[in-house]
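And then subunit A:
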Amino acid sequence: AAEAKMKVAMITSESGLGDKSFNDMMNEGMKKAQADLGIEFNVIQPRSISEFQSTLARAAGQGFDFIVGSSFDMIKPMQAVAKAFPNQKFGLVDVGPDPIAPNVVSSVTKDWEGSFLVGAIAAKTTKTGTIGFVGGKDIPIIHRFYIGYYYGAKMADPKVNVLESYSGTFTDPAAGKEYTLGLINQKSDINFAVAGATSAGVIDAAKSTKTFAIGVDSDQNYLAPGFVLTSMMKRVDTQAYDMIKSVSDGSFKGGTVLYYGLKEGGVAAAMDEYNKGLISDAVLKQVDELKAKVISGEIVVPNYFDLAPGQKEMGTPPMATPPSVADKK
Partner candidate 1 sequence: MTDRAAPRPHPVLPRLLRAVGPPLFALVVSFGLGGLLMAVLGKNPFTVYAVLLVGSLSGWPNLAVTLQLTTPLIFTGLAVAIAFRSGIWNIGVEGQMLMGALAAGIVGYAAPLPDWAMVPACLLAALAGGAAWAAIPALLRAYIGVNELVLCLMLNPIALLLTGYVSARVLKAPGPTNKLPDVVDAARLANFSLYSQLNTGIFIALACCALMALFNNGTVRGFEWKLIGLNARFANYGGIRVRRNVIGVMLVSGAIGGLAGAEQVLGVYGAFYDNFSPGYGFDGIAVAMLANSSPIGVLFSAFLFGALNSGSSVLQMELGISKYLVQVLQFIVVLILAARFTFSWRGWRRPLVASAPAVTLPMTLPAEQGTTEA
Partner candidate 2 sequence: MTDALVSLRGIVKHFGELVAIHDATLDIKPGEVHALVGENGAGKSTLMNILYGLLPPTSGAVVLRGKPVSFGGPAEAIAAGIGMVHQHFKLAPSFTVAENIILGAEPALSGGRLDLRTAERDTGDLSQRFGLDLDPRAIVSTLPVGLRQRVEILKALYRQAEILILDEPTAVLTPQETAELFITMRSLAKSGRSVVFITHKLREVLAVSDRISVMRQGRIVSTLDNSEVTADQIASLMVGRTVLLRVAKTEAKPRGGPTLEISNLSVSGDRGTPAVEDLSLTVRPGEIVGLAGVQGNGQDELVESIAGIRRSTAGRIAICGTVPTVGDPVASRRAGLAYVPADRAHVGLSLQSSIWENMAVGHLSAFRKGPFLAAAAARRRCRELIKRFDIRGAGEMTPAGALSGGNQQKVQLARELTRDARLIIAEQPSQGVDIGAIESIHRLLVAMRDEGRAVFVISADLDELMSLCDRLLVIYRGRIVGDIAAADADVEEIGRLMGGSNTDDQAPTRQEAHA
């Protein structure tokens, strides 16, 4: 195109780039858009939630064609700013189902469906009958992964034992490794890492104990070829990309909410040369059946946010809620 390049501002959550999670994935989407659509973009990393609104407002004043952010905590600030700049187009990825504002397009990632998938894979692959989960902080988003993982595992093998733990940090790989080794010491041989930079330690633990880790958000199989069973990819990059595309080709519709689940290919279990052969074809086949059922709606994977406090069972087909959920909510 001859006219001036489209300018996009990407605003990270307070955890910023390098979280090996939605911030980095969004960044990937930006790069893709830069390559395919020839846009320009700047990444802005606020130091804390308290800087979201000012950052959004200043960005809106800078004449960007599109401003995209992520994180639930950005909803309120973006509503305020979007109201003040009705002509500015905004996007917010990886949030809830409620529309945000007439000039904001938002997206929901059904990461619980992806977690379901890798949970099933883990349950089918484990030798010890015990699998683990290493979360970063003890926060709802992470619980959402856990519930999906748990549901998938139990669906695949009701007898499988699922261990849950939280390292309390998104930035300390050593801690991640320590917690993982703790799980491995309790017979878990596959551990799902949902802990930002801490995940790297989980994978490192798998490497040093010859067990498996499951990566998250981006394809982390390459980090330890042969020891990362798979990665639950959360295609935040496509979300950001799609939004930018809609702006550039004029199909942008504010106030809409886009969904990215198994059906839409918004979440997936990464398969590449690094984990070739780690998962048996038999397992893959069974997992594909489960996947089909989810897509067809026969299985409704529970979203942690929809569970009522103390809810006894979850989803269809019904399954007992793990004890840890009830007291957490």
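In this text, a residue touches a chain if its C-beta (ideal position, glycine included) is under 8 Å from a C-beta of that chain, and two chains touch if they have at least 3 such contacts; residues count from 1.
Selection rule: all candidates are chains of the complex that A comes from, given by their letters.
No experiment lies behind these values; they were computed from the predicted model shown.
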{"item": "Of 1 or 2, the one touching subunit A somewhere in this complex", "value": "1"}
{"item": "Residue numbers on subunit A that touch candidate 1, as the complex places them", "value": "9, 14, 16, 42-51, 53-55, 57-59, 61-62, 72-73, 80-81, 84, 96, 137-141, 168, 305, 327-328"}
